[in-house]
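All protein chains but one are shown at their positions in the complex.
Take a look at chain A:
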Amino acid sequence: MMASVVANGNQDGQSLVLNGVDPETCMIVFKNHWAQVVKILEKHDPLRSSSMHPTLSASAVQNYVEHMLFLLMEEESGQGGCMGPILEFVVMENVMERLFVWSLRREFTDEMKLEQLKMYEMLVGQARQPLLHHKPILRPLMMLLSSCSGTAAPAVEAELVLLLNQLCCILAKDPSILELFFHTSEDQGATNFLIFSLLIPYIHREGTVGQQARDALLLIMSLSAENERVARHVVENTYFCPVLATGLSGLYSSLPTKLEVPNEEWHCLHKVDWMRMPSLVQFLNSLEFCNAVIQVAHPSIKDQLVAYIYNGFLVPVLAPALHKLTLEEVMTTTAYLDLFLRSISETSLLQTFLSFILLHQHESVYILDTLVSRINTPFQLGTVSMALFRTLIGFYCEDVMLQLILRYLIPCNHMMLSQRRVVRERDFYSTSAAKMLALTPSCCSPDHSPPPLRQLDSILFSKGGADTPNSSNEQKSFSEEDDSSGNSCTIGSEIYLDVSYLHYLYDARLSISSCIRACQVWSALYDAEDPPPEKYQPGVLEEPKLEGRQTQTALKRVPKLLVSNARSGLPRGEPPSIHQLELEWDDSYDACPVQTTETPVEGKPAHLSPSEPPKHIQEMRRTAIMLVKGSYIEENEFQDDVMVYNLVAKKDSSEAEHAEETQSDPAHAPLRNGLTLPTSLVSDNDKNSLKAKAKGQTDCNGNLQNATPVESGEDFLAQYEELICILDSEGRGKRVKGDRELNKPVSPVEEEEEEEMDFMSFTAETPEPEKLQSPFGTVQRLRSGSSNRCYSVPFTGPFISVLFSRLENMLTNPLHVNLLLTGILAQLAAYPQPLLRSFLLNTNLVFQPTVRSLYQVLATVKSQIEELSASRLDFPERITAAQHWLLAREASFTATGDNNRLRVKLQCEIGFSDRIGKGWEPLP
């Protein structure tokens, strides 16, 4: 009340009135008021039984204080920046502290806090001279703040955060106050940078309070970039980074585990989608905040935060979430991951996410491998996964491309030895382009399409010399007047050209040039010489060095308070590696009642009982096993993707249907017979590949008895979760659900199989006869990054395999799948690395017989189209209708300015993503 009166007074323009009053008068008034206040304070000490009614005395004090503060606020600083007389008096008499102590002795209600906070907020925000430099002002402020730390009343919280925000603004403008904040008082408790610590609980808050807190924290973060001391304090003495990172986990757990997908075509979360989901908006806010912190903060804070995000969010929460048990859940997680990747702008945060995808192994399988294998999932998970890879490839990240494709091409095993020099050759006369374009189905060739779809435009293109039949259509002559040499330079003969092809070229040129520019930061050329094919060593991929280092530092810097609180009774000082292992304890069942994360409050080891999983999980597994044992294994028929996709198209995923379908097509059975693998392994692989496709997961191995007890007792993360619960009232009950939904551990033997599983599907699924030759030895090499083995047998990697396999099925794919596919292919085709370019686009390059080329795949598709067009009478009309539809689609994208999708669309309209576009930008 007191403060509000003052505030109103100010708004009423009393300051103007005051302006006319001379400083000495003000001083006298102030002193008088203070003398009155002191009298009341002395007479009516609330602790003593007072004669005066406490409320009366309070309102009297308020009255005086109100005026006093006003006078103080309005006072200009003295000459040479020294204190004005009123301020000096306030400092000498310790006015603020005495007032605070007095109100503290009375009943210190929320209302009182609110008043005091408002008072300071006004004083700090509007004073005309710096006040915070003076301990007699700063100290009571700090006492007030610290008395508000445990507050729960929303109004007090709001006012507190507002004041803190204001203090941070002042700090940012005048870092010299910083020292004072560190030194003010020992009363501040364990931490000595109170305003910072007070803000932490509001990091993940929704609404204005959260936003103000985050803004204020960001101010301190940018302060830390220049002030080592702040940085050290944040890293060593506060929970800032762990709270941020585990907060992500908490918020993630409140996201819907299953998205309501608007339609079949949906494959990624656009803004319109996530704007409708408050929990997702909140998560993205926090992610954006992390992003911003990493952008502005001191490197040590950045390192710590990134490490905590890796070990506190990605590994323990996102990894298991990517391996949940139902298709929908996994699809949802994939869509989230894609959205997160697209939301991040800061390189080191992106690096963290990417290294998680590329290097982290969940149950001994690389996340990347799992994601790749899901592209072939004949459900929406497949398209969502494709959209994720579209994002990944769009980063122009060498590391991603290396793991995804290039490492399989570096050894040059996919081509004949003599062909290596061809890799770098330039196709001067577009022979490859001509070959690719010749794959255009006759129904789509330019002269078959009716107008107005094939608009023709002229480009200026001229000859020096005699006319050719081509140029005779229309001629404008720009010939120079008097070239005595007789070299008539006929310029401007115009040739009609296909507009859509021009569009395509223009678009291709754009993407190629931006890709080339982006790839200039890459470490190597990938041109069959650099890196040298012979020396290529797959090497063992390890969890990021960065992670180890950062975890170590992070752990070293665990706030003492935290350790003593949360880990009491536990042995301490384990090497970081142990912690890291423990962070991956994730072995509980989905919705398993055992709450790993809630126990450590007492410092008790979060222990997972090896008890049976809940009923519904068991049920799900049983179904899965039935699927596996009941039909697919015995039929050995899962390799035929076309069939599976047909099933999907029929919207029928029931076991019976599957069984029927598979049985009805025994033609492919011999495929498996030629293989030399031990039968047991084959069937295991079958089973697994089935799972990968049908269930979109890699973790239900059907061996329920395998659950091993886990020791996640000293789990680091748990401490932070607990912390969050303590610090953030909102965080209560939002524990990391993901942790509880972790999957069962798998024995090493099974892991082996799982690893192979993903890739069995790649080699075995293609019905092409040439695939018969594809030796199963590849499987061993396919063990992706984990393998040290030589890449002696030609193989271009699982990603290319999966991509080609889906491409081959273009005719049976739904349109949106094809759009995604051709979009990804167009992205790949824009990469300038000779190894990749030659593999995709050089039709002169001679590959090893077992290696399938893009040209071959497209030729297959072409012949399928020709067959179809011959067999259907209404085909031309349908083509026309389709073209109209595509044009309308383009128009709608252009209207909404959705360039990204437009680009994809344009690339698709051409039908085949060839590389003619290079014409406008010859590569170096």
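To be clear about the criterion, contacts are C-beta pairs under 8 Å (C-beta built on N, C-alpha and C of every residue); 3 or more make two chains touch, one makes a residue touch a chain; residues count from 1.
Definition applied: contacts and distances are computed from a predicted model.
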{"item": "Which of \"AKT interacting protein\", \"Proteasome maturation protein\", \"Anamorsin homolog\" or \"Transcription initiation factor TFIID subunit 5\" matches, in UniProt, the chain that is not displayed", "value": "\"AKT interacting protein\""}
{"item": "Of A:Phe89, A:Phe182 or A:Trp522, the one touching the omitted chain in the full complex", "value": "A:Trp522"}
{"item": "Residue, one of A:Ala35, A:Cys82 or A:Ala438, that touches the chain absent here", "value": "A:Ala438"}
{"item": "Touching residue (missing chain; options A:Cys397, A:Met415, A:Leu840 or A:Leu886)", "value": "A:Cys397"}
{"item": "Omitted-chain contact residue, chosen from A:Phe108, A:Phe182, A:Tyr536 or A:Phe875", "value": "A:Tyr536"}
{"item": "Hidden partner interface residues of chain A, rising order", "value": "299, 302-303, 306, 347-348, 350-351, 354-355, 358-359, 395-400, 402-403, 407, 410, 426, 428-430, 433-435, 437-438, 440, 445-447, 449-452, 454-457, 459-465, 468-471, 473, 478, 480, 482-487, 489, 491-492, 495-499, 501-503, 505-506, 514, 517-524, 531, 536-539, 541, 544-546, 916, 918-924"}
